[in-house]
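Here the complex is missing one protein chain, while the rest keep their positions.
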Amino acid sequence: MIIHLKACSEEQAKALGEKHKAFCMFDGERHVLINSSSVKELPADLEEYTEDYWVFPNDNQLASRHYRNETRTIDLGGIRIGGSSQNTLLIGGPCSVESEDQIRTSASFMNGLGLKMFRGGCYKPRTSPYSFQGLGIEGLKLLAKMRDEFGMKIITEVRDASHVQDVIDYTDVVQIGAKSMYDHGILKACAKARKPVMIKRGFGTTLQEFVQAAEFILSGGNNDVILCERGIRTFEHGTRFTLDLCGVAWLKEHTNLPIILDPSHAMGYAYGVADLGRACVAMGIDGLLIESHPNPKVAKSDASQQLDHEQFEKLYHSLKPVAESVGYRMI
Amino acid sequence: MIIHLKACSEEQAKALGEKHKAFCMFDGERHVLINSSSVKELPADLEEYTEDYWVFPNDNQLASRHYRNETRTIDLGGIRIGGSSQNTLLIGGPCSVESEDQIRTSASFMNGLGLKMFRGGCYKPRTSPYSFQGLGIEGLKLLAKMRDEFGMKIITEVRDASHVQDVIDYTDVVQIGAKSMYDHGILKACAKARKPVMIKRGFGTTLQEFVQAAEFILSGGNNDVILCERGIRTFEHGTRFTLDLCGVAWLKEHTNLPIILDPSHAMGYAYGVADLGRACVAMGIDGLLIESHPNPKVAKSDASQQLDHEQFEKLYHSLKPVAESVGYRMI
Amino acid sequence: MIIHLKACSEEQAKALGEKHKAFCMFDGERHVLINSSSVKELPADLEEYTEDYWVFPNDNQLASRHYRNETRTIDLGGIRIGGSSQNTLLIGGPCSVESEDQIRTSASFMNGLGLKMFRGGCYKPRTSPYSFQGLGIEGLKLLAKMRDEFGMKIITEVRDASHVQDVIDYTDVVQIGAKSMYDHGILKACAKARKPVMIKRGFGTTLQEFVQAAEFILSGGNNDVILCERGIRTFEHGTRFTLDLCGVAWLKEHTNLPIILDPSHAMGYAYGVADLGRACVAMGIDGLLIESHPNPKVAKSDASQQLDHEQFEKLYHSLKPVAESVGYRMI
Partner (left out) sequence: MIIHLKACSEEQAKALGEKHKAFCMFDGERHVLINSSSVKELPADLEEYTEDYWVFPNDNQLASRHYRNETRTIDLGGIRIGGSSQNTLLIGGPCSVESEDQIRTSASFMNGLGLKMFRGGCYKPRTSPYSFQGLGIEGLKLLAKMRDEFGMKIITEVRDASHVQDVIDYTDVVQIGAKSMYDHGILKACAKARKPVMIKRGFGTTLQEFVQAAEFILSGGNNDVILCERGIRTFEHGTRFTLDLCGVAWLKEHTNLPIILDPSHAMGYAYGVADLGRACVAMGIDGLLIESHPNPKVAKSDASQQLDHEQFEKLYHSLKPVAESVGYRMI
């Protein structure tokens, strides 16, 4: 249940929340209580403090369209997505930050095309200890340097709770990776962060669980959450994962959160990324994440799925008319 | 291995095929032998009869791009798809043929919009004996009647080998359903049919197996096979199935067969079909299959996923600019 | 809804069935009507003819434990499984009937161990046209010959509706394969057959759909249906399929049909079959199907998963104490 409280002090709101074992947050306009969706009737002793309330069939509450019947507008440091913006934000960059040279070559290229947001991983969630694990804090500093040099916003991934504050400090948008999206340590830290957060769906995660991960952050007081579909694990191994666009249709119908798609990880092979990228944009979405490396063959991670710069540029130019055909604008 | 024989009589070709336990077919220009992909070297005694030959890593042979490096052109009774046509064929109609009234209302509407091909199921592959099983041969006759009245081509599904000849006789394009695509009885009958065949991918079928089903028909002498992706079964049950567009990218890269997509069955809910339909078209495909019923609420099968006529018309008009944005033309 | 009719003639029963669009069958003691589970109240005009009736939440009706609260006893030509028999029937034999020599070597060995039922495929549901497809009717004749020579009962698979009657005629138990279990042509023919039928679960088939396939046969008048779990297709490709023993627990709880397990196809590798076979038997089941070939290395199908005779014999001897530890007896 979500309860909009009448005007009151933060102390009063928190006291009511504690009494009812409910989360208490401020949504910019009012104090809000949220408790389990199993509560179906407004507690009698809350009636006098309540302006409005909503009942839900499951724990998709703050994120649900039943609560807010439009996509949230999120400001990514001057870049607006969601709401009535009709913007589809293209985010490019390599899988991993590998060196200053590599990351500058990439940032310079992306900036030259006009991209507003740049990606690169510093804490790589590799499944083997014997693979490249990322540059860590040194990578974060290189990304910050690129932001200073080129003026693009930065998005980078947090891998586990031990370094979540570093990522929050350095990045413009915090990315929670597919393997970390159940991590309470990360989710709670992001709930308190004053930065937008993009959660990637785990490859074994249901849509309902995916939205509930967002609820951890929303109920903790951070209103700026974006969902990212990047492919689920299915029996089909001809491709790396299976991009779930049916799931995207579900999310658009049932949630109020902006959606960014990542066809690179889903496909796992460069050859399909362009077709899939255009399909994603035709869904009418808020952003598109494409991995591209100055020289994919020598990339230290995900070599097979990264576009080279020529491929990326070609894709970039093809996206604009697709976005326009469905009433969106690539930015 | 595929072997193009030098000019010879059908008897000679067949004799060589039998000797080498290979399929023998005529592809319009020459006799062709095909045997297992495990054969990696041209048998010495075939050298003198061989014009050209191809070796393959797996049993994706006649359908592979390694063999023919462009999409086959298929003539669906005057409607061309594939090849250099850049056509995306829209196929509409209800899930099931239910009555003469219902099917005429639907056909009349689809014809009025300008559609060239009409669908409707007569043999429904229901999973329960207690559900509506379709009108059978009476349904086929009604479809033929609609073809006569409105001039649209007809596509309808064969469910099992016991009535495959009836379907072949009545329809313009034979549809092999997702639950029947391993059916040797059907595949062999379609191999001998002089009609184009559209195979739907089983919801538990790998891409490799899907292509191999096509190989049954191609190696039996029917060159006109179309693949239809309609969603695979995954852990995600918020939607009915998961449309596998990564798989479509794989099929475009690895096979020479035209591709038609069916977002209605994948989604299972009318609300997502329009977004998905546009995404499908943006992939650059040869056809799109959308279920629509004059009154979905009373439909005898798949009620929740069929668009009503108003929704269908709205979708129809939105598809044209998407197709154009990727260099295709809706027909 | 299932309705037990009061004593009446077959004509009367059929007339009532037609009037109510219900299946009408004789279960050995009485005429029974079955219609959709969506019927929740006994039609008023049937009250006077009704002895008893059952309402169901879904189309698992004749097969459900709500209807019959014990496992059906099935007589496989003198071999009893299910009911209070506490028998676990071991079925052995090669994947395919390949030649008279091969099948006699195998049958002789299995008979020597004391096995009562012998398996071998004649119509192989291969996914590629370029693989061995089975000996067809010649294979059936060889199996019948082995039955005559050794006195074991025979189980063999039907692949599609075009040869279902041949299989019914030759075999003692009809096996419907995993790729054919939705095939209405086969299901309907088996419903009329006077032979027990074992249905293998499709690798993409839900438990509910699996039971509904059995309902096709049961509602058509054949009471002797056995379910066979043989592995489902999941994201895990280290093994061929994933044997679903949770599903077996579900079937034991929700259905009244005997259950046979096939760990060979699930595993896909000989090394795991013995451990899995013992686990299957410890579930408390009605039968176990193990593939074994006189010389697996030269087997024309499924070479990697078939046990050699030495491995089979060792497994055979290890199964008895496991069965006894859970109150069953290997036969």
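Read from first to last, the chains carry the letters A, B and C; within each, the first residue is number 1.
The working rule: a residue touches a chain if its C-beta (ideal position, glycine included) is under 8 Å from a C-beta of that chain, and two chains touch if they have at least 3 such contacts.
Keep in mind that this is a model prediction, so the values were computed, not measured.
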So one chain is hidden, and I want to know which residue out of A:43, A:83 or A:125 touches that hidden chain in the complete assembly.
A:125
Among the options A:202, A:238 or A:258, which residue touches the chain absent from this view?
A:202
Kindly state which of the options A:118, A:216 or A:328 is in contact with the chain not pictured.
A:216
Chain C residues touching the chain left out here are 204, 206-208, 231-232, 234-250, 252-253, 266-267, 269, 271-272, 275-276, 278-284, 318, 321-322, 324-326
Residues in chain A touching the chain absent from view:
23, 34-37, 59, 61, 123, 125, 127-131, 133, 159-163, 179-180, 182-187, 202-205, 209, 212-213, 215-216, 219-220, 232-233
Touch residues of chain B, complete complex, unshown partner
204, 233-235, 237
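What we mean here is this: only the chains that are shown with their structure count from here on.
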Among the chains, which is located farthest from chain C on the basis of C-alpha centroids?
A
Rounded to the nearest Å, the gap separating the Cα centres of chain A and chain C is 48
Centroid of chain A to centroid of chain B, CA atoms only: how many Å?
37
Overlap residues in chain B, where contacts from two or more other chains coincide
204, 208, 232
